[in-house]
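All protein chains of the complex are present and in place, except for one that has been dropped.
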Amino acid sequence: MKKIVKVITKNESKEWIRCNGCKKLLYYEELIENKKVCPYCGYHFRLTAKERIEYLLDNGSFKELFRNIKSDDPLNFVDKEPYRAKIDEIEKNGGYSSSIITGEGTINGINVALGVLAFEYIGGSLGAAMGEKLTRLVYYAIENNLPLIVVSASGGARMQEGIISLMQMAKLSAAINDYKKNGKLYISILTNPTYGGTTASFAMLGDIIIAESKAMIGFAGPRVIEQTTKKKLKEDFQTAEFLLSHGFVDMVVERQNLKQEITKLLEFLP
Amino acid sequence: MKKIVKVITKNESKEWIRCNGCKKLLYYEELIENKKVCPYCGYHFRLTAKERIEYLLDNGSFKELFRNIKSDDPLNFVDKEPYRAKIDEIEKNGGYSSSIITGEGTINGINVALGVLAFEYIGGSLGAAMGEKLTRLVYYAIENNLPLIVVSASGGARMQEGIISLMQMAKLSAAINDYKKNGKLYISILTNPTYGGTTASFAMLGDIIIAESKAMIGFAGPRVIEQTTKKKLKEDFQTAEFLLSHGFVDMVVERQNLKQEITKLLEFLP
Amino acid sequence: MNTKFLPFEKDLEKIYLAMERNPKDLSLKESFNKTLKEIYSKLEPFDIVEIARHPERPHSEDYIQSLFTDFVEIHGDRCFGDDPSIITGIGKFNGKVVGVLGHRKGQNLKEQLSVNFGMANPEGYRKALRVAKLISEKFKAPIISFLDTPGANPTEGAEERGIASAIATNLMEFFNIRTPIIVVVIGEGGSGGALGIGIGDRILMLKYSIYSVISPEGCASILFGNASKSKEAAKSLKLTAQDLKALNVIDEIIEEPYGGAHRFKEETIKNVGDALEKNLIELVKIPTETLLHMRKEKFLKMGVYREE
Partner (left out) sequence: MNTKFLPFEKDLEKIYLAMERNPKDLSLKESFNKTLKEIYSKLEPFDIVEIARHPERPHSEDYIQSLFTDFVEIHGDRCFGDDPSIITGIGKFNGKVVGVLGHRKGQNLKEQLSVNFGMANPEGYRKALRVAKLISEKFKAPIISFLDTPGANPTEGAEERGIASAIATNLMEFFNIRTPIIVVVIGEGGSGGALGIGIGDRILMLKYSIYSVISPEGCASILFGNASKSKEAAKSLKLTAQDLKALNVIDEIIEEPYGGAHRFKEETIKNVGDALEKNLIELVKIPTETLLHMRKEKFLKMGVYREE
């Protein structure tokens, strides 16, 4: 898996990127080929939702669903700027219209329903559009008898949607309850970072929960906890490995092995 | 509840008994009237199965069941003496034939199926006779639509019945599983002491688990644990109150209030 | 009536102090009541946040004591501990058997500390689920859940023992509780910590309680970049009972006298009791499968989005 990567020390260019883990400079093209995992220290760079889909599904197998569901502004929320202006602008600039991509595709030939949170859209936060898209995906998976895979990357609730965002936790839990009662397999994949209302609802409800190596996962953020308790946190606090040893994830997997491990599980299905 | 008890310091007589808790001398007759709870320190003296039934059920309401099931000697077990000689001798001297009394009766007018472990019969240990009697009681309760109450007082498995004793844990758990699947209420009452295979099977399977104040309850005995870990145990280790704070019993009740608390629960039943 | 006055009650406090100096001046009493009504007729959202957090506001314990008889507290999650921040039990409400869940906030500093100001640990949520199952499966009784927490406990211990997992499990499993559930927000409905015992068939809210995805202070600090913007944040968040009713997130607002529940405990508790009685009567008539279907549909339809 290890690749030869030239390291320059003078100047960073667009083609080079500094690793957040070991601080070495990595050649971007080769980092991409390595699924954005640092070949030196194993640091997992954050993926866009589209990259994630590309790495997880068989080439060209993805069919997007429920793209027509888009963020709205239930509270007419205004902080420094109106929330509506923010979501409109992202859309106008060719970005997403919600913080999740939902659809169907194959993993080594096996059909799955797939939802991938887009951290690049307002921190992958849980808004009503995500709630609706993921809910529809869940029922789509029930109707079409598909395993359900959701890849999380989220800062938590969408504050700008206030109580409506909070209620998405309940809504998605209700949907997943229906899915599970149908005896179907839901695999939840936690990537860096997964926090707040996302963790405390669908992300922790997987029949099997897989965390990507070294991903940060929790409910309250480390800063809030340090402010509250006035104590320094353990070094591995809220890492994937920490959650594994505390019994909350079934396995921790390196990104390079993720597709293979999921394939094994899917092949075990009757 | 507090009673006037004369304290003598010279001589103990049959009529006086020293409290295991506060070491005061108590007048036996008055101790009995106080349900064998020390009026000074609240120490709960151990009860015989018959006393327990008397304190718990309405006067004269008890009808014993399955008395014909008696201990046997599946292994032809011999330690310092043959096990068969031991059980025969207890029986010959007018004692029990197993470590549980099972039957039916009323608690403030409400019909219940009741099993009471007899610590005075080989430490209330879980032998095959107890397994069979309690199993029959469970199915009797299902058939007759009765709440099930089991009062435990037991050192654990009946070693002299070897693997047969161990299997009673499985047998009773199977029976209670059937009982619970019928949607019926099983109240388990833990009294001093409840240990080993008794705790790790039916005693911990109550829908509601009530522990008598200060009762010692655990799986491994404190001596075994101290020998293994070479550490001194906390003062309240394995007390009813310890189990309450660790989440394993629903409530801790003083013996004087036990019948009343159970009555409340039974009256809540549909 | 030596209640702690809230910041927006300055005028009221002045009159109150005058009343103490001139106890025989009845016009002052009249003026007090008039001012109270005036102030409470034009409360800002953040004023309501302060009322909802008033330490003398009746808490779950008060409702349990006043509205239920023969209450038996049930302890423990059968796994790790017994969290005092959530009280669970069974008792009789107007003669009918009901299960009760509620955040416990405590009445004085010692109690507040012992219940961690109502911020529950994972074992609290696990206990609540266990007891809800017990009540519904064995006693076939409806469940009443009182919400009043700043939020789940934000500590290392809570994270280590899976606060997110515990809340998530409750959000899912409460849809499988086969008896009616009435949720009442009586004070602070703080985020996931509130919602963790907040799934139900009817969601009621006291007039001066709040329910929000984040505290106004937290929101101000994160989105407004300035913790002092709590008042603006409170307004933006739409966290009052009136807002939530308009958003169709709650079913009913329970009336609360001008002056707030902390001034009028009995009246407020009676209002809550009446609302519970009315809703219980309606809910127990609904066949179980219909009830569960409606509960699910209620939450499934929550959401405001564009469909283009």
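Letters A, B and C name the chains as they come in the text, with residue numbers starting at 1 for each one.
Convention: contacts are C-beta pairs under 8 Å (C-beta built on N, C-alpha and C of every residue); 3 or more make two chains touch, one makes a residue touch a chain.
What you see is a predicted model, and the numbers here were worked out from it, not measured in a lab.
Taking the complete complex into account, C:79 is the one of C:18, C:79 or C:247 that touches the chain left out. Within the set B:69, B:101, B:187 or B:215, the residue that contacts the chain not displayed is B:69. From the options B:104, B:132 or B:212, the residue with contact to the unseen chain in the full assembly is B:132. Only one of B:90, B:142 or B:167 touches the absent chain when the whole complex is considered: B:167. In the full complex, subunit B touches the hidden chain at residues 68-75, 77-80, 97-98, 127-129, 131-132, 135, 157-171, 173-178, 180, 196-197, 199-205, 218-220, 224-225, 228-229, 231, 233-234, 237-238, 242, 246-248. Touching residues on subunit C toward the chain that is not drawn are 78-80, 126, 161-162, 165. Within the entire complex, the positions of subunit A that touch the omitted partner chain are 183-185, 207-208, 244-251, 261, 264-265, 267-270.
Methods note: only the chains that are shown with their structure count from here on.
Compare each chain's C-alpha centroid with the centroid of every protein C-alpha atom shown, and the nearest one belongs to C.
Most remote chain with respect to subunit C, judged by CA-atom centres, is B. With centres set at the average Cα position, the gap from subunit B to subunit C is 41 Å. In whole angstrom, the spacing between the mean C-alpha positions of subunit A and subunit B is 53. Centre-to-centre separation of subunit A and subunit C, using mean CA positions: 32 Å. Multi-chain contact residues, meaning those touching two or more other chains, do not occur anywhere in subunit C.
Within subunit B, not a single residue touches two or more of the remaining chains.
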